[in-house]
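Since the structure comes first, as structure tokens, the remarks are kept for the end.
The complex appears here without one of its protein chains, the remainder shown in place.
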């Protein structure tokens, strides 16, 4: 699987590291906003030994049609910013390049735009693209459907300086029809990220916990999403769609 | 749903308490081995206010055909011992009474016997009949199928005097193809029961935890199993079969 | 150590169970408010085999001077109500009987009253008399003094129907100079009681956790308090005073 990466900030770099170390992906190029590091080799910059792999380009100094022609990829992974897909999307979609984007939030109009793109290719959007969080979210929905009157509580823990409520926690609470006020936020020291969903039964308690170790988890998730979406038909997907088939398989085993 | 209960030891009493407090079940009678408490009212004995409900009978002093005729039930819940089903099974099956049994272990021959019974009625057998543990087990299988190379570890904690490895932990380890030696057993003080399945990803950790509060959880599980199995066709079921449909529904939502 | 117990509600009964099972204490009598169970044997009522031990008396039908004379005790353990000490206190103090009370809250005037009593005997008052919670509270204060700029967060979990914030959590937060608003309260199912103090350092996290299994823990704590206070001089004590000496010993080991 040939991959092109948009974004080379902290998370983009972490994703590049995962892609370079994977045997399932070739990282062909990286596009970033600034001209810093232009034409540097990604593996060399990140200190990873890996032949034949990608260079860094500045977005404004490269033409997408030329890049996609000369250095074709199967999938674009996007950790850049909400406006990038407006620029590279049409050219990518017209060539059938799959798009996996992990941007936190898009304006409604951009979502519509991506849905139109998805008539020509596979577009997958997941704001928190880790496997663990998405698994947790579906598993919690299953448990809620089994035991609808169970009390559900949600604790999220992050580093002291994170000021707003965790977006992931908000998404979990929405998917379980909890209210935002029910989220208990702990802010302490350097905690990377921890989400705990508590199901209180009268005589037993179930806890589903996700602990983040480092942002490379987003890279693993994006790689999983890219592999999973490649075999699908054109359409607009989310991470849930990729994971649900596994729940389904179990249901019939 | 009219319920007859076999077994009135610690777990049987806990199950009776749950059944009496539920609006979905009528506990019609309890059969126990000894003649203690014979003809006592179950709600009165347990100190629960509940009209019209069941008396306690000694097994050897009642005739099943007569009991099932005069005080008919839809389902038998069995927390007694491994030989009871041999006695009440044929009469129950011939009348189409469903059987839900939570006996820990049956001889192979009794399992075969129950499978034959299940041609005439629904027989559900689950050694650990709590909803939480069974949910955990299926969810863990799903996560393993999503991330097959993840490291899985299993910790079980129980009170100091529990000498053998938790049977539930062994069942979990088998369902995940772990070896028995991989189970870490903690024995300390009065811990009622705690099972934790750890999924170690390179950059994130997922923990699925079940904590027992009291044995009434078995009653809740048996009640859930009884309700779920009633609508099914004749056959031999386990708790997994009841829960899997919920995983399936999510898969298509 | 000869013990007299005031209070025979849920917690009083649990404390009686612990006292009867301990080799270090003889439970000589129990005083309760109602005349229910009057003159019943405590071990017989609780189903515990134990020779020569205490009867249950109704408060209004016994004279303390006569009781303390005929069935003398070394210590009174009080799990009854806030007004009891006003009645039995003077007679007990004048005889040098130690008083260990676990009443949640006293009016200011009763605290003053007990301080006056403590000129003649040892009076120990601890609203949450478990060893675990009191240890946690002191250990947390130590860690805060070591690392004063660390972020401290407090999570308390209890059963769904507990409506107010845990009094124990409030006491912990006060002893660490946190504000009440900082306490995160989780209410779910049948959780007996769980308190977690989180110390967030920049590069590490310390968690001090107390999990209640059953109310017998109060009995163990009261027994520990009674044994510890007996060797002390007359005075007004709290559970902290009993535990601090252990911190001190370690400090010099």
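A, B and C label the chains in the order they appear, each numbered from 1.
The rule is simple: a contact is a pair of C-beta atoms (placed from the backbone, for glycine too) under 8 Å apart; a residue touches a chain by one contact, two chains touch by 3 or more.
Small disclaimer: the values here were computed from a predicted structure and weren't measured.
> Sort by label and list the shown chains the missing chain touches.
When the entire complex is considered, the left-out chain reaches A, B, C.
> Decide which residue listed in B:30, B:93, B:198 or B:217 touches the omitted chain of the complex.
Reading the full complex, the residue touching the unseen chain is B:198.
> One chain isn't shown here. Among C:145, C:161 or C:177, which residue touches it?
Of the listed residues, the one touching the omitted chain is C:145.
> Any idea which of C:45, C:113 or C:135 touches the chain not displayed?
Checking the options C:45, C:113 or C:135, the one contacting the hidden chain is C:135.
> Name every residue on chain A in touch with the hidden partner chain.
Within chain A, the residues touching the omitted chain are 189-192, 213-214.
> Which residue numbers on chain B touch the omitted chain?
150-153, 155, 157, 159-160, 184-191, 198-205
> What chain C residues would touch the chain not displayed?
These residues touch the chain not displayed: 130-132, 135-136, 138-139, 141-143, 145-147, 199, 201-217, 219-220, 243-253.
Here, only the chains that are shown with their structure count from here on.
> Can you work out the whole-Å distance between the CA centroids of chain A and chain C?
A distance of 51 Å separates the two centres.
> So which bits of chain A are touching at least two other chains?
199, 201-205
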